[in-house]
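Structure in structure tokens, see below.
The complex appears here minus one protein chain, its other protein chains still in place.
Letters A, B and C mark the chains in the order given here, with residues in each chain numbered from 1 onward.
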């Protein structure tokens, strides 16, 4: 593996390796530090020392982002969807992608810093915040999920927006008519009344502009109720959209993990598709206690990657990728009989008791396979005169 | 096709043709332009030139709406539900329908403009906003969906309204009793206290009227919590209602699209009804990249209308209405092996991997049909010595 | 049927007869009129005439409630769950029930009116509002549903309340520590700070008390975010609870309606239980257009009570309790071929197309029964040389 390949592997935002995760965390910390230093630089009464420190920190972060931009440009040809073009074209393509443009924008401050620094022009410096905030959005996990939900529900959200605009304009017009005589400064024109309308319709309610007439107050009451209704509609639409998108993603992600567990290869494809929707994945750091002896058994576990130690009897048993454990507690509903600890960082698939029994009805073959495997391991342990039962 | 038929086809709000879509977009832009010009006309300190411009723009938009009204009246007999009556009766019926009345109201400003213009009576002019906002509601997509959800949930929403009124009246009465002595102007009577009550119950909180006594503040705290609870109840009811109505509509819409895909004609009616609930439709503009080589395969596609180009090997393959693609990635869970681009504007039905495998268990015949069709196309390609595999 | 039985039938809140519905509407109007008159009576600057009018209206409504109380007491023995006791015991039992106590409380004002009237003691008169608001809650439809949802979710809602109290106390304590020095009046003690805390935690934000220190503002920011989170939690819990309770009630209600449709009596019990969850009921007034010729066919209808006229061909066909119509559009997915109008007030069960085809897969016998019945009616019509097809 060349250096460029190794660097790409760490920078790739889809990777789950510890190095890649640490880098993403560091990136977010750097962005937050940069944002803090720029924000601090705008405080007027700051001591000279503190101001120099803030300017320095801004400069350091900006330089880091420049270095990052150049590295990302260099490794761009390693991306799998760039494998069919030359290095130069791959880099151009990345530079023109959304990620490339955001990263380039985040570098702009470095030029401003080089040519005088933010201390000389604090106001323009504060614009950097907006560019780095963009970078934060691009690199933060989960933001993309929310964007997708909003995209999926764009019709319904658009309709709410139209209703919001209708309520806003109606409110501004009616209040303009009702309150113009008494408060010409606040409600003298429809655009002026819009400020009151949006403050009221979002139920923010600053109180800087308040209707005084009975008609104005009656309309205002209706506008507040509309504001509450708009919020409730938004919440309702997003709740529906969120539930659907999360379900869809989970399925694809789990499917890919299931494909790595050898045990499932023996079960038929249709049976697996039935199981996939019922599994949840979880990551454990090295040394984490996965199961504790004596606690109620409410799930069984499949190991996708990593190794666990089953502390049963005098001599612990080790299980690796593709093994499973915890099924005994599901089959006989008794407390856990052993501690299970992660020896290395692990990714596990969890099948909880509710789902297990629902599958049991529909896929008896799978439950039989689990029972057979448990019996086999049981016998195996005995002949090795190792601790007799491994199933937690 | 007569001119009247063609005009009707463009004006009909159910049509999906590009011309009909563009007209609807133009209509919304015209309404927004009209709203802006009327709103601008109410600003007192406006220069004479700007005022004349605003008045002119208002006039132009109003004239456009008059022309639109007359055209819609002319084409009314083309509507399918008017096919059994004379032209005059059809027009009368349309004029008396909700849409006809809203469109007529939107025309009223044109008369006001003709007889002096909004500059002479800015206040009455601002009333136009309310009429045009109504037109915006009538022509905006999705508003009808929200109205339907509110209608479906009218019992529960009515109950929340009753609880809201109960909280409002109780709050006003208790605060009137508590605060009347200290703040006779603000809480002197129950109607006066109602202003405080609604500002607080909707959690708007202007702060222009605030209780000062301990008892008043204690009640006020309870009122605020009630306000939060009312909002939460509304959100809960609308979330439930929204999820149901969206599901119901999607089913009917997809059913109509499925009926146009020849492939589904060979599958039995019950199997189709099982699939319909799992498909999603999406429109792509001409030239859009539908699939990209190397990305994970998470869905297959059925072409309802339009044509796509499958860029595989040296010679691209073209697929038209009724064909499907992308199924290979579902069957073997490998990345896409080809780019697929929309040659013309396309409507596709998308079946994602999660749903595909759920159907696989229930409708093995359908999956066999897909596999057979894939194999047939595969062989077909080979004999034509065209690129060997076309599937995505 | 004795007079007492007939009066009970109208007063019984479970009855769906037009008279019972009208009475309930009249009751709510009377309560609202009473509330308005009491509220108006508290306005200080009211003219003598208007004041006398308000007092008079209050008196009339209070008298009506007294009469209603006496009538309800008189008919109490007619209630089915009182059939096993003597008339006197039945009346005592009703008087001691929740409904009886609320109705008695609502009568109290009549005594006050008789002994001087609200004009002599406007403040105590305003207390009547609270008693009548209670009556509104007891007689308003749907309020009981919300109470049930809150009851079902009482554990989760209680937990949110505990979190709310924790946030409230922590916020008040921290702000008391932070702001006591600068604003001793507003934050001098924890109880005093509580006012600020609840105004902020509910995001009402009057602005009468605002933190000034950096630490105070930082905590305040956190409190606002907690407020938003509490609201979101409440909405989430209530959305879940609402969806469940609505589903459960609908099932029981529909079941009772299905039991009255003769057609379903021939289908087995299990098939019915499968259908019940998929039907929706709707009431139509006399003369209402149920289906319109040419519109897309998206549902079929079962008549629970009332009569409809199917306007097909020259001679209309009439259908009564137990008949169904609109099934043809489901079977062949074509537009409606006839108008259907309610001749009398009707209660219909609606089975939409999505649900119809889901049942088709699981209950082929039911679909066959529908097809057979359609064919039979078809033939029947022909032999009578009536209009050939009746199905919508």
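Note that contacts are C-beta pairs under 8 Å (C-beta built on N, C-alpha and C of every residue); 3 or more make two chains touch, one makes a residue touch a chain.
All values derive from a computational prediction rather than experimental measurement.
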item: Of A:108, A:198 or A:343, the one touching the omitted chain in the full complex; value: A:198
item: Sole contact to the chain not displayed, among A:18, A:80, A:182 or A:294; value: A:294
item: Full-complex contact with the absent chain, from C:235, C:279, C:317 or C:330; value: C:235
item: Touch criterion as defined above, residue of C:147, C:225, C:289 or C:372 at the omitted chain; value: C:225
item: Residue of A:90, A:231 or A:276 touching the missing chain in the full complex; value: A:231
item: Of A:239, A:254, A:300 or A:319, the residue in touch with the unshown chain; value: A:239
item: Touching residues (missing chain, whole complex) on chain A; value: 35, 38-40, 42-44, 123, 126-127, 129-130, 133, 136-137, 140-143, 145-146, 164, 194-195, 198-199, 202-208, 230-231, 234-243, 246, 292-296, 298, 333, 335, 352-354, 357-358, 360-361
item: Sites on chain C contacted by the missing partner chain, in the whole complex; value: 80-81, 83-84, 155-156, 158-160, 162-163, 165-166, 169-170, 172-174, 176-177, 180, 184, 188-192, 194, 200, 203-207, 210, 217, 220-221, 224-225, 227-229, 231-233, 235-237, 239-240, 243, 247-248, 251-252, 255-256, 259, 269-270, 272-274, 276-277
item: Residue ranges of chain B at the interface with the undisplayed chain; value: 203-207, 232, 235-236, 239
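Quick note on the criterion: only the chains that are shown with their structure count from here on.
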item: Same vs different contact residues, chain B with chain C, by half of numbers used; value: different
item: By mean Cα position, the chain sitting nearest the middle; value: B
item: Longest centre-to-centre distance from chain C, chain (CA-based); value: A
item: Centre-to-centre distance between chain C and chain A (centres being mean Cα positions), rounded to whole Å; value: 40
item: Residues within chain C bordering two or more other chains; value: 203-207, 235-236, 239
